[in-house]
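Since the structure comes first, as structure tokens, the remarks are kept for the end.
Of the protein chains in this complex, all but one are displayed in their positions.
For clarity, chains are labelled A and B in written order, and residue numbers in each chain start from 1.
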Amino acid sequence: MASGKTLTISVMDPPYESATTTTVLRVMDAALRKGHNVNVFAYEGAVALPLRTQVPHPNPIKGTTAEEQHHPITSAFISALFEAAAASGAKLDWVNCGMCVDERGATEWVDGVRRGGPGDFAKFAQESTNTVVIGTR
Amino acid sequence: MAKYLSIVERAYHGTLEEQDDTILWISHMVKKAGPDVTVLLRANAVNYAVAGQDASGLTFGKAALSVPPTLDRDVEELIKAGVAVCVVREDLADRGIESGELVGGVTPIGRREVAGLFDQNDQVWHW
Partner (left out) sequence: MVFDADEGLEEAPRPTRDPAQFATLAQDLAGAGNQVTFFLVQNGVLASRKGAKADALRSLTGTRGMTVLADEFSLRERGIWRDKLADGVETAGIDQLVDLLITDGCKAVWH
């Protein structure tokens, strides 16, 4: 059941480079489970998190096939979080910063992600219960 | 045969999503290709040698991170593959890690001995 509260998160790190992106996904999961709305402003490298073109791969060091290795796909996690939002009655709004998308050619996203810009971030911040900004090292 | 020193200092950056440390991984791959590789863990990366790490159980909605990293075992596998894995003693102490907590086969060295490792190898890769 929706709580009526909204958390906005701004994230900059690309997938597979930082512990921060996994922490963001964990926070989103917990917030949505509790029925809180979540806004994500994906800035700079973070626009790659929901790329639908990500594919898993095997691990030659561990001798595993792609199926056995079950390599994490961040866009699959994000899709699962959109489903979780729908199930709990909360809203997940994921905005990829448009110019960051353009300069990276990161244009193919999973369903639910939309293109936006700093104006969306400003609106998110104004309308949320709280906003947490996570910069990059 | 070429001898490479691979130094890992940054730790746990993307290790959950990659299921391993990408530098330990590539060091292992290079070893498989033939050269002699030594891995030096320093700063926070000394924690990779701590036995009993458990990164299991993460889920995002109905999606699970079902194969978590096992960095301590990866260090053991490197050693089994013939890679010398050294850890800086002072960096362990700074983090309150006692020698009894480490996986077997790791070689603690003093901070002042690192220069000697540089001399012993043809190339130094400081990631």
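Definition applied: a residue touches a chain if its C-beta (ideal position, glycine included) is under 8 Å from a C-beta of that chain, and two chains touch if they have at least 3 such contacts.
In this text the structure is predicted, and so the values were computed from the model without any measurement.
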Partner chains on view for the chain not depicted: A, B
Omitted-chain contact residue, chosen from A:K5, A:R52 or A:H70: A:K5
Selected from A:T20, A:N39, A:Q69 or A:S88 as touching the chain missing from the view: A:T20
Hidden-chain contact residue, picked from the options B:K3, B:K32, B:R95 or B:H126: B:R95
Residue numbers in chain B that touch the chain omitted from display: 11-12, 16, 43-44, 47, 50-55, 57-58, 72, 93-98, 101
Where the missing chain touches chain A, by residue: 3, 5, 7, 19-20, 23, 26-27, 29-31, 33-34, 36, 129-135, 137
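Everything below uses one rule, namely that only the chains that are shown with their structure count from here on.
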Parts of chain B lying in touch with chain A, wherever the complex brings them together: 12-20, 25, 28-29, 32, 58-63, 65-67, 77
Chain B partner contacts - residues on chain A that touch it in the complex: 15-19, 21-22, 25-26, 28-29, 32, 59-61, 69-72, 74, 76-84
